[in-house]
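Only a single protein chain was left out; the remaining protein chains are all shown in position.
Right after this comes subunit A.
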Amino acid sequence: MAEVEETIKRIQSQKGVQGIIIVNAEGIPIKSTLDNSSTVQYAGNVHQLLMKARGMVRDIDPQNDLTFLRVRSKKNEIMIAPDKDYFLIVVQNPTE
């Protein structure tokens, strides 16, 4: 729907936001505001990290589940909102 487009555009225009990627459960990017190679790179890496993180959380407590993941690095911050079928990745530069 157009609302999805609109919302993505609005978030993209917020200060500091570098890119938004929506990936499905298999790690295939569905929508992205970054170029193709970066998208594929992010999607693949984030997917692996997500699986590991989720596995870790479930391993420590099987009743628990992963709800949000934030990776803070020197240059930017990657925020991942996972779900059963999809996950949303937003890359931002928080100090901007």
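As a working rule, a contact is a pair of C-beta atoms (placed from the backbone, for glycine too) under 8 Å apart; a residue touches a chain by one contact, two chains touch by 3 or more; residues count from 1.
Just so it is clear, contacts and distances are computed from a predicted model.
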(request) One chain of this complex is missing from the view, so tell me which of "TAF1A polymerase", "Zgc:85777", "Ribosome biogenesis protein BOP1" or "Dynein cytoplasmic 1 intermediate chain 1" is its UniProt name. (result) "Dynein cytoplasmic 1 intermediate chain 1"
(message) Touching the absent chain: which residues on subunit A qualify?
(response) 1, 4, 6-7, 10-11, 14, 16-17, 22, 24, 26-28, 30-31, 44, 47-48, 51, 54-55, 58-59, 62, 67-68, 70, 72, 79, 81, 83-88, 90, 92, 94-95
